Structure formats: C-alpha cells, structure tokens
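Shown here: the complex without one of its protein chains, the others still in place.
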Amino acid sequence: MSQVLLFNVFNGLIVGAFYALMALGLSLILNLSGVINFAHGGFLALGAYLAYTLLPHVGFWGALIIAPVLTAILGLIAERILIRPLYGRDPLYSLLLTFGLAYVLEDVSRYIWGAQSVPFSIPSWLTTPLSSQFFFLTGYRIFMVLLVGIAVAGLFIILNKTRLGMRIRAGTLDLETVSVLGVNVRILRNLNFGLGIYLAGLAGVLAAGMLGLQPTIGTSLIMPSFVAIIVGGLGSLPGTLLGGLLIGVASGVTTVYFPSATEAVMYVMMGLVLLVRPRGLLGEEGRVQ
Amino acid sequence: MSSNVATNTPPVVGNPMGTGNRRGDIIATAVVWLLLLSMPYWMALIGGYTELAIRIVVMGLAAMSLNFLLGFTGVLSFGHAAYFGLGGYGVAMCIKYLVPSTPVAMLVGIATGTIAAMVIGALIVKLRGVYFAMVTIAFGQVFYFIAFRWNNVTGGDDGLSGWSRKALDLGFTTIDLPGNDKAYYYFALFVFALCVGAMALILRSPFGRTLIAIRENERRARFLGIPVDQHIWMSFVISCFFAAVAGCLYALLSNFIDPRALRWDQSGNFVIMAVLGGMRSFWGPLLGAAIFVALQDYVSSQTENWMSFIGVFFMLIVIFFPRGILGILKRSVTK
Partner (left out) sequence: MTKKVELDLSPTRRRFIKAAAAGAALQMTGPFLISARGEQPVKIGIDDCLTGTYAAVGKNEVIGATLAVEQMNKKGGILGRPVELVTEDSTSGDAGTAVQKARKLIDRDGCDFLLGNVNSALTLAMADVAYEKKKIMVATGGHTDAVTGAKCHYNVFRICNTTQMEANAVAPALIKNAGKKWYFITPDYAFGHTLQSGLEKAGGKLGMQKVGGDLTPLGTTDFSSYLIKAQAAGPDVIVILVQGDDMINCLKQAVQFGLEKKVHLAGAQQELEPLLGLPPEARIGTWVFEWYWNQPNVPHVKEFNAAIKAKTGHMPTARTWFGFAAAHACALGANAAKSVDALKVAKALQNFKLPPEVALMPGVPYFRAGQNQLIPNQWVGHAIAKGSGGPEDLFHVDEVVKVGEAAGTLEESECKMQWPS
C-alpha cells in the first residue's frame, strides 16, 4: 500500500505541475487586469487543435513551438476587441464576457474540427516509461514537468529581468501609478494577456498528448486552475505554482484511500483555505477587499 | 466589488426598484402581470408551448432570487445552483420516499435549501468579492459531488426519476397538476407571485433599504453602525430561500432532478439571466430569464451551433449594454 501511496504522491506532483501551468496563465491575467478568464479552457483547446493541425506539417516539436504562439496571437486579438472595453467596470463583467467567449470557442472548435475526438500522436520515444517499476514515469510526463519548469523559469526571468516584466509586477501592485508614470497600460495589459494565453496554448499541446482531443478538453481543466489560484493565494505566482502541485498530490493521495472523492477533494481544500486563511497559502495580506 | 458598480446609478429615492414615477411603475407592473397571467395562451401562437412558459417563470424566479443578493446587496454568488438543486432534491426525495404530496414536498425542499444556506452563509459571510464568489462555487461543487456519489439515495448521475408531482387536494376541489400543463403553470405562477410579492415587500422595508446602502458603499454603511455581516447573511439566506423555491418548482416541472442542477454552470446561467435583463431593476432578471430560455430553446432547434449565437449575443450585451436590456431604458430616462 505504501508503494502505491508513494507512487501516487510522485504522480501527483507530475499532474500538479500540469495544473500549475494552466493556473499560472490564469493567475497572470487575473493579477494584472483583474479579469477572471473563464475562456482559458477554450484557449487551451484551441492550442491543442492548432497543434493537431500542424502535426503533419512540422511534426510534434514544431507544433509545440508554433501552436502556443498562434494561440497567444488569438488571445491578443480577443483582449483588444472584447476585454479592453470592460476595464474600469466591475470585474463581474469581464467574468461574464469570458463565459460567453468560452461558449463561442467550444462551438467554433467543434465546428472546425468536429465533435469526434481526433487522434493526437506524440513521438514514440517519449512514451516509453523510464523503468519497469516506475512505469508511470514516462518520458512524456518527465518532459512535461521539464517543460513546466522551463516555462516557470522563463516566466521568472521575464518578470524579474525584463522591463516588461517589471512593469507587469508594478502594475499588479498599483496599475494607476504605473500609468501615471508614463507606461502605456493598454499595451501592457494586452501583452500580459497574450503571455497568459501562451501558457494556456502550451498546456493545450501538452494535454493533447495525454488526453483525448475533443472540443470540451479545456472545460474540465478550468476549475482545478481556479482552485490552484485560490489555494496558493491570489496575486502570488509562486503561490499558484504551489497550489497546483498541492492539488495534484491531494488528488493522487485521495485516489488511494477514497477514490470517488478524487475530484471533490480539491473543492474541499479550496473551501478550507477560504475559511481559515482567505488570502491563500502564499498570498499577500490586504488582497481581500 | 461594490465600488465600481456604484457609479452611474441615480440617487435612490422612493421605491428602490422603480424610477420615481409611481403611476408608471403601477402600469408597468400591471402589464407584466397581464402578460404572465395570459402566457399559456399567447405562447402557443408564437411557437412556444406551455412547458416553455413554466420554465421561464421558474428560471425567472431563480434569477430574481440571485438578483436579491447581486443587484440589491451588491454581493456576487456563483453557487446559487446549490440551493436551487437542494430544493429540487428535497422535493424529489420527499415525494419518492416520504410523503407523496406536492405541498409537503415543497416545504421539505425549501427547508433543505434554506437550512443549508443558513449554515453556509454563516461560514462565508466574512469574505467579499471574488473570494466570496469562489467559496460559493466550492460549496456548490461539494453538494454536487454528494448528490453524484450518494447513488442509493439520490440516484447518482442518473438522477432521481420515477416520481411525479401529485395533484393538489384542496378539500373542495382537486387541481390536476400532473395531468394538466396549464394547471401547473398557474400553480407555479401563484408560487412565483407569493415570492415576488415577498421580495418586493422586503426590498421596500427599512431592511431592504439597508441592503441597498450596503451595496452602494459598504464602508460607509459600516461606519453608520450597520451590522453589515449580519445583513449580508440575512440577504444571502433570503436569496437562497427563494432559489430553493425555484428549485422545487423546477423539479416538479420535469418530474426529475439530477446533479447537474447543482453545478456551477447552472449558477453561471442564473448570473447571465440577471445581468442580461438588468441587475439593477426588479423585473430585469425575469426578462433576462425569458430571453435566455426562449432564445436557447429557439436557436437550439434551428442550428447545432446555437452555442456560438448565444455566446456572441451575450458578449454583445455585456460590452454594450452592461445594465442589461432594462438598464438602457432606465438610464436614458433618469439622466
């Protein structure tokens, strides 16, 4: 039993890394622009489908690089046209807008690529497990963790070492002052949104390798992302990362003892955190209005 | 959450739900009731059907109950479906396992939803904004999973079927609710009228005015000595009470209840209806529910891609008409 438990903890970290990737994109957008992006799952699906379309032409690696960029561009367009008019209003409106956008994205995906699941193949050398005993450590899952690590490192570098990143960080704390200091806040929000959607597209390509690719692939992944953000703490990217990993491990462990509650446990965690420590594990004081 | 919404609203005088013109309000209310009372008859003429009318009334009540909290207290709940669904399950389980009587079942359903709201409301009342919204989702999902997992009692994912609404025995006459769609429509409308009347009375009372004050500026309300948290708790409970009533009517309508009635996307639909019609007005959510239900019904019959149409329509409303359909008319008058 303990071996199963150990395996599940390890595996939970892997799954959690994936949740964290998705949640990070969502968190970026939420922190700077105050937009709760319910359409994040729809962009994830788009990223996956674009990769699927590119597969025969540029192969898996090409798709991995290009598809998220394409998705990010679509995100930039969506932000410019749909979300920009809503800044300055109650955050409720952007939430509702992204709700409607999610509907549209799902339907468009179904219209273009069909409702039937499409087969997405990853290079075979990636799918072999590392060892017979640790069969769940497949090359693909290790690769995914590495990629999440690279993405997080990349994000860290962008946020801490580039001017854009500095502005985003400053804007997260006080957007008005940043604007007064002469930064074009509109473009800043736009780029930030694009960055978040890039992460969603990347998560989509990775997801397509593990899951069946059909129009609703993103909808089941949206809730764990929100939970990760709340548990880790709004406004804290390391918190989101931690939140994602925690959810992954919690789900894995729950599977061992109480399998039918595997999905419910993350909501219980969220509820507990909100009641006991609303700002989240790594969240900053004062973020709760 | 409350600060941004406060701009653009005219000062609140007299009837908080009206526009200051008493005669206009009375006529408006009269017109709405006239339409509602005759709906089964003119519905069929424009391609509707009685069940659609009942659904509009039920969803309208649910959206109006949410709006009690959202539009009038300024607090967003994204988990109202939980109490809606609990009302439905209460009714279903009562008729199936306990007493096959419609009024008793409704009492059980309403009690279930309301008691849950009282307990949960007490737990979450300190939170605000997106935290409050997320924690309501969390609790909603917990109820969803309970309904899903407790197969023997709730029927699990298959839902609870094999029961139906029972006829109302009033002593001097029996109203055939199960057999006669129109009879059920008027029963639902009667319950709707009671709830809506109660809501209107509450909103006009000093308690209701306090809620609006809290919506406008919570900090100021607190400084005035108003026990804000208690008021929000009461508002939450009242709102969920009416949501539970709507849930009872919903279950009785379909003779069926399943866990999806508890899920967060159902809550999302209620929010959409409230915003679509206009959160700041009393009848707005009813209009929003009518448009949402009718539009979805019509468009999904015409095309498989109805989700795109509804999504685009909804996005347009949010961007261009944030006060909802009614909000446009209101704002242009009170300028």
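Read from first to last, the chains carry the letters A and B; within each, the first residue is number 1.
As a working rule, contacts are C-beta pairs under 8 Å (C-beta built on N, C-alpha and C of every residue); 3 or more make two chains touch, one makes a residue touch a chain.
Remember, it's a predicted structure, so these values are computed and weren't measured experimentally.
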{"item": "Selected from B:28, B:107 or B:123 as touching the chain missing from the view", "value": "B:28"}
{"item": "Sole residue of A:69, A:166, A:211 or A:282 that reaches the chain not shown, by the stated touch rule", "value": "A:211"}
{"item": "Residue of B:64, B:124, B:248 or B:291 in touch with the missing chain, whole complex considered", "value": "B:291"}
{"item": "Positions on chain B where the hidden chain makes contact", "value": "19, 21, 23-25, 27-28, 31-32, 35, 43-52, 55, 145, 148-149, 151, 155-159, 161-162, 164, 178, 181, 250, 253-258, 260-261, 283, 287, 290-291, 294-295, 297-298, 300-301, 304, 306-307, 325-326, 329, 332-333"}
{"item": "Those residues of chain A which, in the complete complex, touch the missing chain", "value": "3-4, 7-8, 11-12, 14-15, 107, 110, 114-122, 124, 127-129, 132, 135-136, 138, 140-141, 207, 210-216, 220-221, 251-252, 255-256, 259-260, 262-263"}
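We take it that only the chains that are shown with their structure count from here on.
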{"item": "Cα-centroid distance, chain A relative to chain B, in whole angstrom", "value": "32"}
{"item": "Chain B partner contacts - residues on chain A that touch it in the complex", "value": "36, 82, 85-86, 88-93, 96-97, 99-104, 106-108, 110-111, 223, 226-227, 230, 234, 260-261, 263-264, 267-268, 270-271, 274-275, 278, 288-289"}
{"item": "Parts of chain B lying in touch with chain A, wherever the complex brings them together", "value": "1, 4-5, 76, 123-124, 126-131, 134-135, 137-139, 141-142, 145, 149, 264, 268, 271-272, 275, 305-308, 310-315, 318-319, 322"}
